[in-house]
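The complex appears here minus one protein chain, its other protein chains still in place.
Order of writing sets the chain letters: A and B. Residues in each chain are counted from 1.
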Amino acid sequence: MADRFAINRLPGFTAIAVLAFLALYIPIITLVFFSFNAGKTVMGWDGFSLQWYAVAWGNLAVQEAAWRSVVIAFWATLISTTVATMAALGTTRRRPFKGQTAVYVAINQPLMVPEIVTAVALLIVFAWVKVQTGYQGLGYLILAHSAFCIPFAYLPIRARLEGMDLSLETAAADLYATPWQTFRRVTLPLLAPGIVAGAMLAFITSLDDVVITEFVKSAGQDTLPTYMLGQLRRGVTPEVNAISTALLGLTVVILTAFFLLTRERR
Amino acid sequence: MSPAEEAVLQRSDRNGWLLVAPALVVLGLAAILPLLVMLVYSFLAPGDFGNVKWEFSTDGWVSILFQRDIFDGTLSLADAHLTIFWRSLWLSTVTTLLAFLIGFPTAWFIATRPARQRPIWLFLVTLPFWTNLLIRTFAILEVIRSEGLINTALIRMGIIETPIQMLYTDGAVLLGMAYVYLPLMVLPLYAAIDRFDMRMLEAAYDLYASRWMALRRIVLPIVKPGVVAGSILVFVPSLGAYVTPRVLGGGKNMMIGNFIELQFGQGRNWPLGAALSMTLLIIVTIALLFYVRAANRPRSDHG
Partner (left out) sequence: MKRTLTALALLFAANPALAEGTLQLFNWGDYTSPELLAKFEKETGIKVTVTDYDSNDTALAKVEAGGAGFDLVVPSANYVPIWIEKGLVQELDLSKLPHHANIAPEWMNVDYDPGRKYSIPWQWGTTGVAVNKSVYAGDVNTSAIWLDPPEELKGKINVTPEMNDVVALATMYVGGEPCTEDTEVLKKARDALLAAKPYWMSMDYGMEDKMATNDVPASVYWNGAILRARLKNPDIVYGYPKEGFVVWMDQVMLLKDAKNVEEAYKFLDFIMVPENAAMISAFARYANGISGTEPFMPDDMKDAPELVIPAELKDAGHFIPTCSPKAQEYITAIWTELQK
């Protein structure tokens, strides 16, 4: 075996992974491509034009919707990842406590129930609260999104925690580290890949939600997906492609900057 | 178990409930309370124009399994409901398998990059999902339709003469679903593979294990929690999926998600919708508990 020393190479895996990345990006390239379409559709090329960027730039409603989606996803990710990390620490690597199965089922419950059911029920519950308190802000959407994002954050973190080596934490405890120090300096860094994976899943899950948002939103609270819903029926225009492309571009720029900055510091 | 380990465990024991409490509060308000509302609704009578009438009725539950023939009034087994349930289960199962077959090598690939590169690769997997599901699905449609990217390329290269009909086929739906749910499989798998100690593979090869054997006997058992998490995250949400089946599959047949939505929409039968979703919840929960038990059992031999 020539690559005997590349012990982590498994036959065909790299090929499949490269193909998977290609497949992931072909539609995205198409999407970006059609944001420059001169025609009114996302099917059939009619020549190059920046008109859809102009349209999107002039359409405050859709910009606000895009921004609102990001804000909700930000808060929902923060809340759900925090509580999910705590819950994962509380339910793994320990003797199961009484009722732990019930907790496990409860945490995964948002996954099991079709969205429309949660949506209708939340509509009824939240509408009552809205009438009683007069508060109609984004809090309802953030709470609802936080709840259904919890399993998406919890499962990767738990997968990371399960069977994670206890010896380092034990060593820390032996060296008289306080539980908090042990957690902060030992457990958390070990857990980080799981938390990052969970947070990313929570973020994209929140960003894509339509049904629950549609039922919970108050006046003037459209998100990009609920705005898009109307276009499912009446035909998609490249306007949303333009917005998505701008959002993608912005994300890539911010993260590249972040990556370069943190590298400098090293 | 050393006394120190015991101490760590006991500490977390005390804190167990405290740690899960915040999650339970959020879930209680926005997931479990609504579920109780729906449980109540499933035992009420449908309102004339949507909503419910506040009178007790078990019709919602009865009509899951039995339907009254609208023409002669006889009660018979609701084969339409069963067909829809079965189709959704089948689609979700195949989607999960497909996502695993593609997702495992991808996650492995990411986890075996140099440490500083891994966040970039992870980010590259999630980036496509920052765009809206609908836009993403339409982009796939543009790639596979008769005059789309693939067909045009194949015809230009002279491989085929007439376009292959890919849109509105089962294959299109499955590939589209696997695409849509891929990160839900890759990220938990990555989190599990990442802590896998590659020296164990080395040891296996030293003992003349084949790569396939090493994969099956050493890697898979250890990353199993990731496989469990990923499968759940793909399987359950794809049960309720309907945008992808409609746009890529043509939407001639309903998924369980559409069917429940119909009851809360034009079907105007909220109790049936509520009862159907309770049934789905029960089936999936039981399946999940079995799956998690079965998946966890062999772990004791290794731990």
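Note that in this section a contact is a pair of C-beta atoms (placed from the backbone, for glycine too) under 8 Å apart; a residue touches a chain by one contact, two chains touch by 3 or more.
Note that the coordinates shown come from a computational prediction; the quantities given were computed from them, not determined experimentally.
A.B. asks: Consider the whole complex, including the chain that is not shown, and state which of B:Ile84, B:Ala111 or B:Leu288 touches that chain.
C.D. replies: B:Ile84
A.B. asks: Using the touch definition up top, pick the residue from A:Thr41, A:Gln100 or A:Thr251 that touches the left-out chain.
C.D. replies: Once the missing chain is taken into account, the touching residue is A:Thr41.
A.B. asks: In the whole complex, what residues of chain A lie against the chain that is missing from view?
C.D. replies: Considering the whole complex, chain A reaches the absent chain at 39-44, 59, 61, 67-68, 71, 74-75, 120, 123-124, 126-131, 135-139, 142, 214-215, 217-222, 226-227, 229-236.
A.B. asks: Kindly note down the residues of chain B that lie in touch with the hidden chain.
C.D. replies: So the residues of chain B touching the missing chain come out as 46, 48-51, 67, 70-71, 79-81, 83-84, 145-147, 167-168, 246-247, 250-254, 258-259, 262, 264-269.
Keep in mind that, in the parts below, only the chains that are shown with their structure count from here on.
A.B. asks: Using the touch definition up top, name the residues of chain A that touch chain B in the complex.
C.D. replies: 4, 7-14, 16-18, 20-21, 23-28, 30-31, 34, 42-44, 79-80, 82-84, 86-87, 89-91, 93-95, 97, 100-101, 103-118, 120-122, 124-125, 143-144, 146-148, 150-152, 154-160, 162-164, 166, 169-170, 173-174, 179, 190, 193-194, 196-198, 200-201, 203-204, 207-208, 210-211, 224-225, 228-229, 231-232, 236, 240-241, 244, 247-248, 251-252, 255, 259
A.B. asks: Enumerate the contact residues on chain B facing chain A in the complex.
C.D. replies: Going through chain B, the ones touching chain A are 2, 4-5, 7-9, 11-13, 15-20, 22-24, 26-27, 29-35, 37-38, 41, 102-103, 105-106, 108-110, 112, 118-120, 122-136, 138-143, 145, 147, 149, 179, 182-184, 187-188, 190-192, 194-195, 198, 201-202, 205, 211, 215, 222, 225-226, 228-230, 232-233, 236-237, 239-240, 243, 256-257, 260-261, 264, 270, 273-274, 277, 280-281, 284-285, 288-289, 292, 299, 303.
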